[in-house]
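Working notes for the structure below.
Just one protein chain is left out here, and the rest sit where they should.
Naming follows writing order (A, B and C), and every chain is counted from residue 1.
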């Protein structure tokens, strides 16, 4: 099978759907001239000059306009520049997009996609490194996909572009250039279906995005020491695939939840709380959570790497859980 | 001891501190002419005409200006109109107030207080009923107080007004008119110290704000059936008093965390996750979480009350935990 | 006047329908029959009525927290509106929204909005969508004087201008934003002066003059429809009632209010219609009786409608809500 990058796979998904459905259009800052801040739209350049455009730096309108466009029948795809800048327009999401259908008793379909980069990368520091998916998991009204591979982003984005509900997609900066197998044939990945990226028997590790790869690296290293991790990639956070996690924990009896966002009140706490509620008797040890230290992201790489979780943290927690 | 209302106690705290410290000033929408949207500033009316004023509807500046004013040596106290409208200016908090001291290597003191109403009340519906403290617990950089009684708000607010760190205070709409004992003498309540509002032995209930009162009501009812709840009011969420909760759970071996905000990825998940991590062997049953159903707040009172947790939910969970 | 009698009388009817609807809502609220917040449009009826008279059925509007007038003038069903105020299942939002969130997407009302300025970005999106679809629809975005100080206002008008979107911005300057006097919180004399910042026409009119509203709106709407870009119209009026029903309005003098009662749009229009013999006292009486009957019917409909069951709270968030852990 061919190998393409995460950015290319994402671009392909949007391109294919734009060719099929002329209600899809896309906009944001630096998308049309540059092909997106991390190049996700390179394959679209020149293709649909009227259906891709650059905007002023006006995030409240950029996000809020997606709602209006959806209500008149279009399928807007909006790039947020950095997840951090969701904050400059977030009322359009939390107070409008997430609520209007409900408040109006189910009127309208909000087929819109908000997507863009998040995560820590290369000393981008405190205002350009955040992952804030937990906020959207907490406030009801938007579905969340966070794909970790080229295969997953293509399949999930294609599903998103045919969904009638609002969806936000977080793409970790460090993933855009990563490559992976993506079939030529069309395929779709449903929301709410986790994938077991690696089977194992001693400890279940639940993660998403960059941390899936850190988990897989940890698993590889621990294998040598005879510790077997089962690595689950949730792929979507709203809805999240509780059943797959519970089944796995029933087998391994131990759980680690690993994410890059702050550990405190991060979504790992939701997974951990739910699993101890629903699989209490299967747990042989406390559920361990891994996340960033509770500080803004520092600039210096040594400090940045100290704050940001990686495979080492998973290895340490895994050994702790097994009393080693 | 005299009985005064929550709003009066809050007003007293600010008044006393304004009299003592002339760097304190306060502003927001509808504060000077009306005395605050829920009357918290009634006692200030006419007292410091230059140090209390009404603003345009410009939340990004209202919140962000607190930062600038603190940096030039003032102690601003900003009223946010409804917690929901934190979203219209939230970048000033999450990207600026919560980060600037850290990003600048510890320069400056951000002695500022953001305060205002949150919570469900009287069919205010989806855009006027939210409690969003979890967001500020997740994103590091601001301390959070959520007082449940007149006594607590006076003592905590006085501490806040002498703190050198940014503090956000959430005041449940339904509490302003409630009365309670408040001494004439000056007193302070430190952040990070929970209060056991009622001792008990069967189940620990951790809550804040309105839900403290619901918990106490539940405790009273359950007492009749021979079930004894220990009700802990955290009072501050950053920092939160882990030790007091752990000690209680070591005694009761059962924990319910009850808050009004959405259950999914709410702060109850952080408490639950932490306690199962640190007191796993003391737990005789899964930790139960109580929070709002994962939908926006509906208008109709029947639906509103169905979505919003109250003492009944606590009673049901308590009985479940004891297998009754 | 150069308009048909029908047209001129219909303006009166619509204004009165709004007025009577709201007077009833006020009464019902004060009797404790309606929950939540209700913001009355009383005294501002000429704006919604005049603007909507210049719009087509297929056009869109975004509204505000003070939205009953917009909804009625755009053709909303007062039965379903009243039922929504009561929180009934037969209401526009099945009791989920209430006064501040009434919408009817099918007649182009993209929602009242509890967030000041919140409707403006939505209007921009509708405008972008129309431009993409190349239909010749128009969007009207209503917003208050207070809203003109929000970031959303600025971002929206710049956006609309840059893409020449088919939008008309109607600023309802009722001189107050809650307890704040507009002139004390707003850095311009006329909010329409801000149009300069967006290279679009900016016009201030007497918002209590129904014909001025209609004609100014019509011109701007036609320009928008002909791809001539957006317009900012400031309609000066006065918020005769409190900010919400129950507001003690201690922040202003009664004398000020009384002055504006003199100048309220329905009284003026009724007098003009009578003075110019377009209508007779008898016809006026008949119209009002008919409207009263409609309102009574709406109240009856609402009161007789059933309450939602509590569990209804769990539907309507998503189109596809299979498997959600509510």
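Throughout what follows, contacts are C-beta pairs under 8 Å (C-beta built on N, C-alpha and C of every residue); 3 or more make two chains touch, one makes a residue touch a chain.
Since the model is a prediction, treat every value here as computed from it, not as a measurement.
Engineer: For the chain that was dropped from the view, give me its touching partners among the shown chains.
Structural biologist: Listed by label, the shown chains it touches are A, B, C.
Engineer: Hey, which of C:157, C:213, C:291 or C:313 is the one touching the hidden chain?
Structural biologist: Within the whole complex, the residue contacting the unshown chain is C:157.
Engineer: Return the single residue from A:75, A:128 or A:259 that touches the missing chain.
Structural biologist: Counting the whole complex, the residue in contact with the absent chain is A:128.
Engineer: Tell me which of B:46, B:105 or B:226 is the one touching the absent chain.
Structural biologist: B:105
Engineer: Tell me which of A:29, A:133, A:152 or A:165 is the one touching the absent chain.
Structural biologist: Once the missing chain is taken into account, the touching residue is A:29.
Engineer: Quickly run down the residues of chain A that touch the omitted chain.
Structural biologist: These residues of chain A touch the chain that is not shown: 29-30, 33-34, 54-60, 84-85, 88, 122-128, 264, 293-296, 298-307.
Engineer: Across the whole complex, list the residues on chain C that are touched by the chain not included here.
Structural biologist: 149-155, 157-158, 161-162, 184-189, 193-194, 196-200
Engineer: Residue by residue, what part of chain B touches the chain that was omitted?
Structural biologist: That gives, for chain B, the contact residues 23, 25, 27, 50-51, 55-56, 58-61, 63-74, 76, 89, 91-92, 95-96, 100-109, 140-141, 143, 163-165, 192, 239, 242.
Here is the rule we use: only the chains that are shown with their structure count from here on.
Engineer: Just grab the chain with the largest centre-to-centre distance to chain C, centres being mean Cα coordinates.
Structural biologist: A
Engineer: How far is the middle of chain A from the middle of chain C, if each middle is the mean of its Cα atoms, in Å?
Structural biologist: For chain A versus chain C, the centre distance works out to 40 Å.
Engineer: Just how far, in Å, is the C-alpha centre of chain B from the one of chain A?
Structural biologist: 30
Engineer: For chain C, which residues are shared contacts with two or more other chains?
Structural biologist: 93, 95-97, 101, 113-115, 118, 151-152, 317, 324-325, in rising order.
Engineer: At least two partner chains per residue is the criterion; list those residues in chain A.
Structural biologist: 91, 95, 102-103, 140-141
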